[in-house]
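Here it is: the structure, laid out below.
Omission of a single protein chain aside, the complex is shown with its protein chains in their original locations.
Each chain carries a letter (A, B and C) given by its place in the written order, and its residues are counted from 1.
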Amino acid sequence: MSSTWGNHIKISIFGESHASAIGVVMDGVPAGTRIDEDKLYAFMKRRQAVDPAISTPRKEEDIPEFLCGVKDFVAEGTPICMMIKNNNVRSSDYSDVSHIARPGHADYTGSVRYDGFNDYRGGGHFSGRLTAPLVAAGGICKQILESKGIAVFSHIYSIKDIYDTPFDLATVGKAEHEKLSGKQLAVLDEEAGTKMRELIINTKQNGDSVGGVIECAITNLPAGIGSPMFDGLENKISSIVFGIPAVKGIEFGNGFAASKLFGSENNDEFYYDEKGNVRTKTNNHGGILGGISSAMPLVFRAAIKPTATIGTSQDSIDLDTHQNTQIIGKGRHDPCIVPRALACIEAAAAIAVLDEILNDK
Amino acid sequence: MSSTWGNHIKISIFGESHASAIGVVMDGVPAGTRIDEDKLYAFMKRRQAVDPAISTPRKEEDIPEFLCGVKDFVAEGTPICMMIKNNNVRSSDYSDVSHIARPGHADYTGSVRYDGFNDYRGGGHFSGRLTAPLVAAGGICKQILESKGIAVFSHIYSIKDIYDTPFDLATVGKAEHEKLSGKQLAVLDEEAGTKMRELIINTKQNGDSVGGVIECAITNLPAGIGSPMFDGLENKISSIVFGIPAVKGIEFGNGFAASKLFGSENNDEFYYDEKGNVRTKTNNHGGILGGISSAMPLVFRAAIKPTATIGTSQDSIDLDTHQNTQIIGKGRHDPCIVPRALACIEAAAAIAVLDEILNDK
Amino acid sequence: MSSTWGNHIKISIFGESHASAIGVVMDGVPAGTRIDEDKLYAFMKRRQAVDPAISTPRKEEDIPEFLCGVKDFVAEGTPICMMIKNNNVRSSDYSDVSHIARPGHADYTGSVRYDGFNDYRGGGHFSGRLTAPLVAAGGICKQILESKGIAVFSHIYSIKDIYDTPFDLATVGKAEHEKLSGKQLAVLDEEAGTKMRELIINTKQNGDSVGGVIECAITNLPAGIGSPMFDGLENKISSIVFGIPAVKGIEFGNGFAASKLFGSENNDEFYYDEKGNVRTKTNNHGGILGGISSAMPLVFRAAIKPTATIGTSQDSIDLDTHQNTQIIGKGRHDPCIVPRALACIEAAAAIAVLDEILNDK
Partner (left out) sequence: MSSTWGNHIKISIFGESHASAIGVVMDGVPAGTRIDEDKLYAFMKRRQAVDPAISTPRKEEDIPEFLCGVKDFVAEGTPICMMIKNNNVRSSDYSDVSHIARPGHADYTGSVRYDGFNDYRGGGHFSGRLTAPLVAAGGICKQILESKGIAVFSHIYSIKDIYDTPFDLATVGKAEHEKLSGKQLAVLDEEAGTKMRELIINTKQNGDSVGGVIECAITNLPAGIGSPMFDGLENKISSIVFGIPAVKGIEFGNGFAASKLFGSENNDEFYYDEKGNVRTKTNNHGGILGGISSAMPLVFRAAIKPTATIGTSQDSIDLDTHQNTQIIGKGRHDPCIVPRALACIEAAAAIAVLDEILNDK
């Protein structure tokens, strides 16, 4: 336990990569919330394998079926269950390696945790596929935030050592959001994007994989959202973002770079702007002070490790025979999940922020 | 809300910097747990201002009074309340600046969150002083972990751009733990420590402050602790570590550096050692796969921003007059809280890990 | 919110009477738990309409489909989702009365709570049909308890003013359990059962309904399960039992009758039996002292109000026109839900008790 999260938007995620279905129960979506079906599916498509050159050939429609809680795409207030059938399952990819723990995967730790009873196929409940219902739930939350004027968007900050133009922490907003909308590879700097794509294609050809960093912004969030100590925005966002497989680090605002500054450099000076709104000249705090929003852009970055499954031989262990052995990844996998993980990060952020907003309403 | 955390070790932290007391209620400490009083106080001293050259002159005894739940330093099983009286309070330091939001502090966001009713003096409930009860609770958890053979320890990874020798992720253990024990400045490389101390002293003389990074290891943790998705070790640890003021980032194992590697470099190959134990050759995963412990050292790093209060003039706002103004920090503050924050990070990690262990028992 | 319950066995119930499906996500079922399929379906049948003379003609197969979390009827440890399709739906029964609040139902309160967006058909999420997934989840918990030697069973204590032989609080156990097993009308006294059945049939013919009381026993529960104050067995059991529509009261052991006794009469004297086990001579405390099990039979009673839907005309209100009006129940309803509610009560009790056992393990 547990795949359940939240206080006001409560989500319970279920399923395994090769079970008959995956899905999510969402409790707490305000009655009367209108869900834009097309927008939701478009958002879900962003975590799917769209660019065959840089993604897995596994194709899932991933259209969630609303079992309940919604009528004519309006939330009834009672729990919503979205189910996604697993149609395109090739368990055979895994059958012969089932007893060999894949490096970088949860096969070994999961088998200890569950005494070997867990479904190992495709990673089972640990599969990245479980982010589909997360994205479905987050897509609804994102729409609710949008209706309040709050935008959640992200870009590829880096793939390996290729960097996009970073968000300007103090000014990021509509301009960047619009520029990134609808892009297959969400970067501000097209040239960097081209290099990233080339790197991913090359990496794939080498049977290898590569990681990156995602930068996410939540803009137009009013001040005063969040709580001190353990229910702060940083706590809440990180507690759900680490539910996305492959995330190994998170930082807010200036993050780790703040550790390299003097206080006189890192502090963000306050001022009243011409409209009488409180603002800071810089935004090293990333929109969060004391766990609570400051109305400056909330910006965080998440580190995504390279896809664990690779096409080259690796040393590993056979959990059945207790012998050292080797493994070569088969299955259908992405050389780089960063482009697909953007939607996951946005979804997680949207759920966390909405949960805090509903707490403070 | 909320300053309450946990499922099996439930802590409720209360108090403000200048209230009559601060403290913590701990629910879930197993009955019969023997608390080593001296060890607990020694641990709490580590978060206090011990080296006057690099710390605040504010001196608090910080000896928690056990109001209940403990008899002759043995836990009764029912809730423990530890209270720390605030004796050394100088509210006058804050009275004249009460209406001016200190840059980098939660004065502004807190006043929005609580409609101006919160206690601003010394940061109130947002004060770093609130980590004293956290450390008291964590100190007990640390002792429980020790009784299970699990060690929690940390060192200063960096102050600004001065770096200690980093932990070797795959082998960190007893040797490092012993080397760090009892040190006023917890570093492995004495030379780096000397430089750090000099930097802090210089910074103080300039009326400035400086940040750093703390690296924390939990060793000898058995495999199989933690849960998938939202109750993984990364989720739990980060959700409590961000409760420590000034933390702006966290990363596990290789963390952000993993984003710069190929999968073939970042994956940790499994093998059975001569005793038949499962190990990995490298430990880029930092002891956690799929949210669950692998029995390799659990290592994470937390970024600590420079102390927000500095002795130089900064632009700010007057929340009463709604005018732009200036502020110069008075109060008694540390030029660098990193040395004191080690105990906080260890405490938070110990609580999180024990909570997960008790979940999986 | 919220249809989510529990700490160690976490259940999230979803669905509406006339949605495409209802179901439950269970998180926390121990890995390796073997589920006896036949037993589970037999248990679920007990809450269905089996005796057409005294039940609703609505027939649902109510065979839950395991979407995930289970392989060959062995729990994998990860979340289990059981889905029950709604096949036999006749919304037309409700279409013409949709805007008229049915007395005794949640139509009015639900419409206020959800601003009119909730699904009113058949009671929507408030329908007794939502107890089907509760019974499915409870059926699994019951089997886990059985594997620990703990039995959960119940009988009809009364229908209106016809009483079965009550459980002897101090001795209830295997004999009663066996006697009740497999009975269509779970009573110890056959004669009382015959009278109850007659009363229900007569009531049905009058277009009326009738209530009753269910008495439930959990036997062989070891001492020491539960916690003081808010996580006691009484708190936990009542917090889930009131989730069953129509329950309006609950009492433990001697319950309300204890209020009519002197302490010298109500106190249960302790003694060591010949085997050295602690027992009490009487069991007015119903197996719970201070929220914690005493190893005496845990016995509680739940009051079930008469079915709200009746075939006679009642005054009511039209929520659309805001006029006073009349309503006559159509739909397909039970003249008495007590016989079907036994399985619900047992399911709720099993979930609550297992949750506490897993807490204290």
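The rule is short, and it goes like this: a residue touches a chain if its C-beta (ideal position, glycine included) is under 8 Å from a C-beta of that chain, and two chains touch if they have at least 3 such contacts.
Since the structure is predicted, the reported quantities are computational estimates derived from the model, not experimental observations.
*Asks:* For the chain that's been dropped from view, list the shown partners it touches.
*Replies:* A, B, C
*Asks:* Which of B:81, B:137, B:341 or B:354 sits in contact with the chain that's absent?
*Replies:* That would be B:81, which touches the missing chain.
*Asks:* Just one of C:17, C:219 or C:359 touches the chain that is missing; which is it?
*Replies:* C:359
*Asks:* Among C:5, C:43 or C:66, which residue is in touch with the absent chain?
*Replies:* C:5
*Asks:* Could I get the residues of subunit B that touch the absent chain, sorted low to high?
*Replies:* Looking at subunit B, the ones touching the missing chain are residues 1-4, 8, 10, 12-16, 19-23, 25, 27-28, 31-32, 65, 67-69, 71, 74-81, 83, 113-119, 124-125.
*Asks:* On subunit A, what residues meet the omitted chain?
*Replies:* 7, 78, 228, 361
*Asks:* What residue numbers in subunit C mark contact with the hidden partner chain?
*Replies:* These residues of subunit C touch the chain that is not shown: 1-5, 13, 101, 103-106, 108-110, 112-113, 125-126, 130, 158, 160-161, 203, 208-213, 223-232, 234-236, 238-240, 242-243, 245, 247-256, 258-272, 276, 278, 280-281, 284-286, 288-294, 303-310, 312, 314-317, 322-324, 359-360.
Methods note: only the chains that are shown with their structure count from here on.
*Asks:* Starting from the mean Cα coordinates of subunit A and subunit B, work out the distance between those two points in Å.
*Replies:* Computed from C-alpha means, the inter-chain centre distance equals 26 Å.
*Asks:* Rounded to a whole Å, what is the gap between the Cα centroids of subunit A and subunit C?
*Replies:* Spacing between the chain centres: roughly 39 Å.
*Asks:* Nearest whole angstrom, what separates the Cα centre of subunit B from the Cα centre of subunit C?
*Replies:* 46
*Asks:* Where in subunit A do residues touch at least two different other chains?
*Replies:* 1-4, 13, 113, 125
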